[in-house]
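A protein chain is absent from this complex, but the other protein chains hold their places.
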């Protein structure tokens, strides 16, 4: 089968992964309204393409936190890549390096950060982090990823508790015995590395802990999971370097607005003081174009990476990224833009007949 | 099968109840537009969750009419619990007591109020009442429930006549011979306790009869079945203690607005002078959160209780209530609130791109 | 099978009529958008019922053109009743008489007006008329129906040509040989009574011909087929006594607005100077209530009458009318109104959350 678009990989993954693994990756919280609306929301937004512009030379590059990436799509943190492909996050890392984009490694990786970095030494990476009740544990992890060359910390803000994902509960999903959350190996003495309490933040974490993080690291800090202008404003006030507009792929609070529907109000209040990213529901190059037109500096994809892994490991992830890059370049040029700087709100139709 | 959410109980009930009973419980009036829109309306409302707040300690308690309940979900009055489970309303009462929430007992119970109170002596209960043409009959019932410790009277206002529920008509639904509307035993001399005219109010009842009720009891009076600001204002003017925004689960007038769509205008005119409750369409903790964000003090559920009964009697109702309580706590904390006092309109998205 | 609602009759008719006849009756023009939207539009309108009003005594009567009918639903003109039931329009006439409502007889009846009047001598009837190129033919018909006691003329205004109804074209639908458009018997010498040109108006007809009609009769004239405020205003200016907001059941121009969606603007400009009626899409008592709340004096039903005929002739039509009457009374009282005079725009929800 020719893999032409991201949903081809989704179909492949659904057919080839075990039901438990597929359910784990595809799960949304509760009734999956938010998970599904993340995608549907893009289809409600209409583009206003411009024509007769010289688009013979185009450039999809952008920067995030001052670093150039080859196109404005990075990899959102998702857990447990070894479930999809035996090489797990090392395969993902190599693909991200090959495409020269940003890979946000999940704390809950099944390869260790050392293995990930070794697999793709020149890759550009951020690290997704939780602040645990045991602050020392968090600090140790920060020190390790700093030493390994991670370029930013992405603090997950929307997971004080785990959302109710029905199929995971039905399947009594847990980490298979042959896999480990390897980043905890050696850090946890009396506990197994799969211990549940490291799946989420300490639920008492507030902006105070953001200050604490800032005090122990000089890495840029990016807050992931913001959906309102109020929290966006707080992010700026607390001196972070970026935010990811995210509802955790619809896996946490069901019934939130779609991320693309939240973006406009957030961009409006941020006014370019810090970079605004987005994840959730991106499936085509047109989706990327719409998100950038509405003010995102870069978007991140989660599940499609897992589908790519399930298909062919590193090669599958490369294909997923390459298709999205090709689609984005085509959408950009067909809308009359030759680079990301030319993409703006005028591409979006705001009123209808 | 693991029971993970309320619709799991619905599926179980549909499969295990007789068709006639299932039809009776699930029935809506006419084309069932209102019954169905009660649920769909929640899915059109989007939440704006706040993050990075300390939600390590949370409290789902609230009060209704000054009494504390463990979470803002009570049990709406529904008839004929013995159809779903042999112990009927006594099972429901024990579950409500166990979860420490408010159980509005229906006049049309198949256990007597005496049996219900005996089964769960410490439960917090209100009594749903009709004003009959024979006012003495209503007065006798009021005296009994007062004596039994019921804490409020809930006057059904939207049932001067019974709505047309097609399947009930087709099934020629009637009370099976082994069951009785036990609250009428001893009260009705020449008539059977299943007599049809006690299913509804005297259709001549107006606010005058509310005054009459106030004159014969000191219990708080709550009007159930209000859908407009005009009637909400009248409720305040007539000195009642609360109203339940309700369309009778879509079983009366088909084509009304969904209760959650009616709530905002009513809350806007009431301005906290009395408590505003709501029933209809609540199926998840997010639905509860939305209703509270839009101004409901507490919500009530009807059909899910019957599904719980059909599943496992008291235990089934406890499971239903516990799941909804867990879901509500999770939705509340994931939206950044640690108690019901923090829930407000800012959680709701009012405009879209 | 118990016949509980109008769609029960629809199902019966679809199963028991020949495909050609069913197709003829159910046909809409082109893609049937308007035919279907006539029904869907009601489902988009929400009611705001009032409670705690004395509805113990209710009255569904109204008047049309000064004559009392038992409830605000009359019979719209439809052709060829003998296709559905051997007694044809005489059965319809008897049912209308029995229910004491207004029956608009179609020019294209398969019983003659004389037979219709003889079958139900005390019925209240209007006559639907076309202005033909041969004005004398129209005049002769007017004289006959005047003499027979018809109380108004209903001029079809939306049929200068016949709409494209795909299935009729595919079926090559024509009047079966055993049936006749009996109203033309004796009037047409050299032509068969089924001649096609009597199916529609002379396409040159304008308001001038309305004046001509007024000059030859003292009967009230009602224009059927108006969908805009501009034409409604012209109707008043030309001195007619009423208009029927109609899109011919979606059988003429496809893509028009639904009649209930056209009603408000028309009622707004008419300001009660003449009576405004409506047909199209009425299937329940709630639909009738909505139409009256938005300003219709009375509604008319077309296809449901044919379904009733197909079911049991006169008895079937009586059942259809009786169900709609019962549903309307229930909807009216459940919304807090005891008669049609109390029904007004406040029953309709105009804005949503």
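Letters A, B and C mark the chains as written, and numbering starts fresh at 1 in each.
The rule we apply is simple: contacts are C-beta pairs under 8 Å (C-beta built on N, C-alpha and C of every residue); 3 or more make two chains touch, one makes a residue touch a chain.
Since this is a predicted model, take the numbers as computed values, not measurements.
A.B. asks: The chain left out touches which of the shown chains?
C.D. replies: The undisplayed chain, in the complete complex, is in contact with A, C.
A.B. asks: Using the document's definition of touch, tell me which of A:5, A:32 or A:236 contacts the absent chain.
C.D. replies: Once the missing chain is taken into account, the touching residue is A:5.
A.B. asks: Of the residues C:10, C:23, C:89 or C:254, which one touches the chain left out of the display?
C.D. replies: Once the missing chain is taken into account, the touching residue is C:254.
A.B. asks: To test your reading of the contact rule: which positions on subunit A touch the chain that is missing from view?
C.D. replies: Contact residues on subunit A toward the absent chain are 2, 4-5, 42-43, 45-56, 284-286, 289-290, 326-327, 330-331, 333-335, 346, 349, 352-353.
A.B. asks: For the chain that got dropped from the picture, name the residues of subunit C it touches.
C.D. replies: For subunit C, the residues touching the absent chain are 30-31, 33, 44-45, 157-158, 160-161, 163-164, 166, 169-170, 202-207, 209-210, 223, 225-228, 230-231, 234, 247, 252-258, 260-262, 264, 294, 350.
Please note the rule applied: only the chains that are shown with their structure count from here on.
A.B. asks: Going only through chains that touch each other, what is the minimum step count from subunit A to subunit C?
C.D. replies: The distance in steps between these two chains is 2.
A.B. asks: Return the chain whose centre of C-alpha atoms lies at maximal distance from the corresponding centre of subunit C.
C.D. replies: Taking each chain's C-alpha mean as its centre, the farthest from subunit C is A.
A.B. asks: Would you kindly state whether over half or under half of the residue numbers at the subunit B/subunit C interface are used by both copies, giving same or different?
C.D. replies: Both copies, subunit B as well as subunit C, present different residues to each other, with under half of the numbers appearing on both sides.
A.B. asks: State the superposition rotation angle between the two copies subunit A and subunit B, fitting on C-alpha atoms only and giving a multiple of 5 degrees from 0 to 180.
C.D. replies: 90
A.B. asks: I'd like to verify one number: the distance from the centre of subunit B to the centre of subunit C, where each centre is the average of its C-alpha atoms, in whole angstrom.
C.D. replies: Between these chains, centre-to-centre, one finds 42 Å.
A.B. asks: Residue numbers in subunit C touching 2 or more other chains?
C.D. replies: In subunit C, nothing touches at least two other chains.
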